[in-house]
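For this depiction, one protein chain was excluded, whereas all remaining protein chains were kept in their positions.
Each chain carries a letter (A and B) given by its place in the written order, and its residues are counted from 1.
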Amino acid sequence: MNPFMRGMTQPRTRRDVFRLAGASAAGLALAACGVQGQKAAPPKADAVADFWAKQKKNGKVVFANWPEYMPEDKAPLEKFKQDTGIAYEYKEVIQENAEFFGKADPVLRAGQSLGYDIVVMTNGIQLQHMIELGYAVALDHSKLPNFQANAGQKYKERAYDPGNKYTVPYTSGVTGIAYNTEYVKEEITSIEALFDPKYKGRVGMMADAQEIGNFGMFALGIDPEKSTEADWQKAGEKLKAQRDAGIVRKYYDQSYIDAVSKGDVWLTMAWSGDVFQRQLAGEPVKFVVPAEGGTIWTDNMLIPKGAANPLDALMLMDYLYQPAVAAELDEFIQYVTPVPAVQDLLREKAKTATGEDKKALEDMVDSPLMFPTEADYAKLRSYTRLTTQQEQVFNPIFQSITQA
Amino acid sequence: MSRTTRLGDRLLHLYTWLVIIWLSSPIAVMILFGFNDKQSKSNTTWQGFTLRWYAELFDISDLTVALRNTLVIALVSTVVTVVIGTMLGLALGRHRFRGKGVTNFLVFAAISTPELVMGASLLSLFVSGNVPRDSSTIIVSHVLFSLSFVVVTVRARVVTLDPALEEAARDLGATAWGTFRQVTLPSIMPGVLAGAMLSFALSIDDYVVTSFVNGSTVTFPLWIVGAVKTGIPPQVNVMGTLIFGIGVLIAIANAVAARRRG
């Protein structure tokens, strides 16, 4: 009998067990203390240049994205392969920003590679953490000519990543108000409708702290991009009063869209792309950016630290900014594209299309949900930008309302 | 048997079917929307009948791969869980041994650990051990959270058994293995089968733990949760329908076979 087996089978006192547990606990406690801070100083410009100077085209790129964010035939990627000779692997592995970050964090912290060259994340807290922790590779803009030429100006000056140092937009969306026209007989224009007692129990709000926080601030005339702690407190009070008055039915994740299209809620905070798809399905829902303001969010491409093929990744990012490619993507995704020229391209395409395709394309081109107007853009703000310390104040204010 | 008894039995029979129908009711909606001739990405309002999604079932290649991954993972993890879980269930239900209390505690702890915590801590473990994440880490994790369910179910069966039976077999000269195969296993079989079904159901539908330990392997539930953002394609409903349909066929085949035997 080997010693191990003997250890397992012979009488053993309880103290032994504890000693064993104690030993492994000590070992692990040490390991756990290895959760060191990684706050990264912004890389120096020449370090970035050095990094990119060393990169070579490897003929391969791994793209991690959300499901249904690329046409089934992967046509844009196929064309990229033909034009550049770079083979692609496309993986629909991102389901949720928080979970994706939760999964990526320990891997990147340990200095290991995620195995992806491009990942797509929304400009929320998790993306900010990616950047702060140095998990995103600084981009070389000299290799992004299409982005420079074709991205809309608004997509080049976003507060969460000034100068697009680490990210370029993949697609955008707007958070506004959706309402069911079978139940709401008036034209909704103001955010105050969400706080109106006559819709008691029929209002949906979003559970996400950043989303609902922004709407609390819009209602008080506060610009979330310039807000302070005192503003958040005020917004929190406004939202708490709304809840205590029984106006809110539920704090939703994306399931709000089913609720409003079936009339479980009559009006709700909503994302533009969701509502657009329901309209195409003929459901009685309308979307509006309230007069007081709405939120614009963006799903962004970035190169994670440790990526094996950064240069190929950068080439693909830039490739997707060709108007024709962007148009193809947007026709499928049906959110807001960062490339304004797409609208004209789709309009052209609608002229030659026939039947249902023509109708669908025309609906897209004319929809402010896919192509917001200048007036819409003027009302749109990003999420509140928070430092780690501020986050610890901001989150509890709104979570104590949505998760009571 | 008295008449009231038979009436009671019939009512219970009816009741059992009502419970089955209640549990299956959402499946009916799922099947229905697999035939929906939808015009936009959203598949939530009825827009006419079509068989299109059946014809285009495997058009979404990533979804097809995800489904295949899920089935393989569920099968493998069920087999592993049932084997080692039955062994532990037997040990706990039948034998006295040192460490039994600790083992019972761990079985309980595995059930009560919130899924998210289990997933996150497994990921940390794999990362610190530099274990690449793929189907095998998913299987390991699924075995972990299904194990307790098999153990508890098997143990509940074992404790009701009469040890005298096995002793009799051994007195009659059967070997330990022979006794197990001829006497013990058949008598705990209902528990083993129930455990296997629970374990399969837990694995095939897991989202949270899998989402941490999957690396770049995508499973059916993972793909669907991600697709909610832009609208779940009807192929998902069709695949769900096929899983359900195959299940029903297996059930019918079993029932027929049982009748023949009976």
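The criterion applied here is as follows: a residue touches a chain if its C-beta (ideal position, glycine included) is under 8 Å from a C-beta of that chain, and two chains touch if they have at least 3 such contacts.
Following the convention adopted for this analysis, contacts and distances are computed from a predicted model.
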Chain left out of the displayed complex - its UniProt protein name, from "Electron transport complex protein RnfA", "3-oxoacyl-ACP reductase", "ABC transporter permease subunit" or "Na+-translocating ferredoxin:NAD+ oxidoreductase RNF, RnfE subunit": "ABC transporter permease subunit"
In the full complex, displayed partners of the excluded chain: A, B
Options B:88, B:169 or B:218, residue touching the unrepresented chain: B:88
From A:61, A:114, A:133 or A:206, residue that would touch the chain that is not displayed: A:133
Residue of A:141, A:250 or A:358 in touch with the missing chain, whole complex considered: A:250
Positions on chain A contacted by the hidden chain, ascending: 8-9, 21, 24-25, 28-29, 31-33, 35-39, 98-99, 101-102, 105, 125, 129, 132-133, 201, 209, 243, 248-251, 253, 255, 258-259, 262-264, 388, 391-392, 395, 399, 403-404
Residues of chain B in contact with the chain not shown: 5, 8-9, 12-13, 15-16, 19-20, 22-30, 44, 83-85, 87-88, 90-92, 94-97, 99-101, 103-118, 120-122, 124-125, 140-141, 143-144, 147-149, 151-153, 155-157, 159-161, 176, 187, 190-191, 193-194, 197-198, 200-201, 204-205, 207, 220-221, 224-225, 228, 232, 236-237, 240, 243-244, 247-248, 250-251, 254-255, 258-259, 261-262
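What we mean here is this: only the chains that are shown with their structure count from here on.
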Residue ranges of chain B in contact with chain A within the complex: 38-42, 44-45, 47, 59-62, 98-99, 102, 120, 123-124, 127-128, 130, 211-212, 214-216, 218, 222-223, 225-231, 233
Sites on chain A touched by chain B in the complex: 11-12, 17, 31, 64, 66-69, 72, 90-96, 99, 102-103, 106-107, 110, 112, 115-116, 254, 257-258, 261-262, 273-274, 277-283, 333-334, 356
